[in-house]
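Only a single protein chain was left out; the remaining protein chains are all shown in position.
Letters A, B and C mark the chains as written, and numbering starts fresh at 1 in each.
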Amino acid sequence: MSRSATTTIRVEWGDCDPAGIVYYPRFFHWCDVATWNLFAVCGLPLIELQKRYGIVGFPLLEASATFRVPSRPQDLIVIATSLGPLRRKTLELRHAFSRDGAALLEAREVRVWAHHDATRPNGLRAAAIPPEVVARLTASAPA
Amino acid sequence: MSRSATTTIRVEWGDCDPAGIVYYPRFFHWCDVATWNLFAVCGLPLIELQKRYGIVGFPLLEASATFRVPSRPQDLIVIATSLGPLRRKTLELRHAFSRDGAALLEAREVRVWAHHDATRPNGLRAAAIPPEVVARLTASAPA
Amino acid sequence: MSRSATTTIRVEWGDCDPAGIVYYPRFFHWCDVATWNLFAVCGLPLIELQKRYGIVGFPLLEASATFRVPSRPQDLIVIATSLGPLRRKTLELRHAFSRDGAALLEAREVRVWAHHDATRPNGLRAAAIPPEVVARLTASAPA
Partner (left out) sequence: MSRSATTTIRVEWGDCDPAGIVYYPRFFHWCDVATWNLFAVCGLPLIELQKRYGIVGFPLLEASATFRVPSRPQDLIVIATSLGPLRRKTLELRHAFSRDGAALLEAREVRVWAHHDATRPNGLRAAAIPPEVVARLTASAPA
């Protein structure tokens, strides 16, 4: 059984568009926030990951979302994030957004473990996720 | 054969994250920009759509992207947007991002034609896409 | 003596630019968040203000900031917001940002009480701040 985390965010005025509902790219921002929170909950805070492993963020391979109900300013949203399939260099995150227990949207991210690589045109190189990171992400007990 | 449009954007410093590459939610912002541009190219500018049909944006049902190559500040990106399946109340947009002819990412949006509806808790009501909008979106010749 | 409020925010990865520090326009986003929080603390939540008074946001007349120390991902920032001069149609907000008690930046906003006005080209009309709003904003005891 893999790890999960809960992130709570409040929708702000500036997150919403002229329709009065959340401008949808913001939901992907919150997926990013929720992903880092899952790592922190697993004892792998962003700053440590950078210092210890030299990773440069956690670039996306895929991102998707299915929207059910719009959100508005001051809505309190809970994001339940869980780890999906973990592969050698990539991992999947699943984010279920809800408000007062009602489903708002579901999102999914596939990310790759990546280092700086000055020799490559795009400056990034995928690498195997370190065993101790895998161990922490898959531990059944709190870190 | 349905309509298509090309949108060019420049990646700015503030679009990028500490990894020095575009913060991925920004790509969905550019999908939104490209969608409105496709409508404008079809003779349906945003402001007209709001005035004539009372729509409130174009809420998302689905959004997804597959990322191939990261982008950096000052990159000039071309977004080729085409119309996918058009249904009674929804339509699909396909966005192919490239730089100097090389594919960067592909994205897909499914959006619903929606009006304000004060009687509903979420304040929105899906409606059939007006025939003249369908006509303009599917016309083979420039509007 | 006027009212004040404290807002705590965490700097996220996506708030920062390729220099690894907060992209400065985000600080103004947090000023906006902190302003609505001050109103909520005074018993004037955003949603109520819109419903009861028909205001459309709280447009800015002036905004400024003086930056002292940069902020980075995962920083926990406290924003102390207080009400500055209150005039007939405008009010001033002062935001002091700190981290672990150390000053990061100070910002200032002057905002105008505004209603929709379809007869004006810009669609907004300034109006006098209602007396009960003034009363709540200037009450010395918690609402």
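In this text, a residue touches a chain if its C-beta (ideal position, glycine included) is under 8 Å from a C-beta of that chain, and two chains touch if they have at least 3 such contacts.
Values in this document were obtained by computation on a predicted structure and should not be read as measured data.
Note that the undisplayed chain, when the full complex is considered, contacts A, B, C.
In the complete complex, the residue from A:D17, A:E62, A:E92 or A:E106 that touches the missing chain is A:D17.
Annotation for subunit A: contacts to the undisplayed chain at residues 13-14, 16-20, 23, 25, 73. Think of the hidden chain as still there; on subunit B it touches residues 12-14, 29, 32-33, 36, 45-47, 57, 73-74. Residues of subunit C that touch the chain left out of view are 17-21, 23-26, 28-29, 32, 56-57, 59-67, 69-70, 72, 114, 122-124.
In this section, only the chains that are shown with their structure count from here on.
Using the mean of the Cα atoms as each chain's centre, the chain most removed from subunit C is B. For the pair subunit A and subunit B, the distance between C-alpha centroids works out to 24 Å.
Centre-to-centre separation of subunit B and subunit C, using mean CA positions: 32 Å. Computed from the mean C-alpha positions, the centre of subunit A lies at a distance of 29 Å from the centre of subunit C. Those residues of subunit C in touch with two or more other chains are numbered 13-14, 73.
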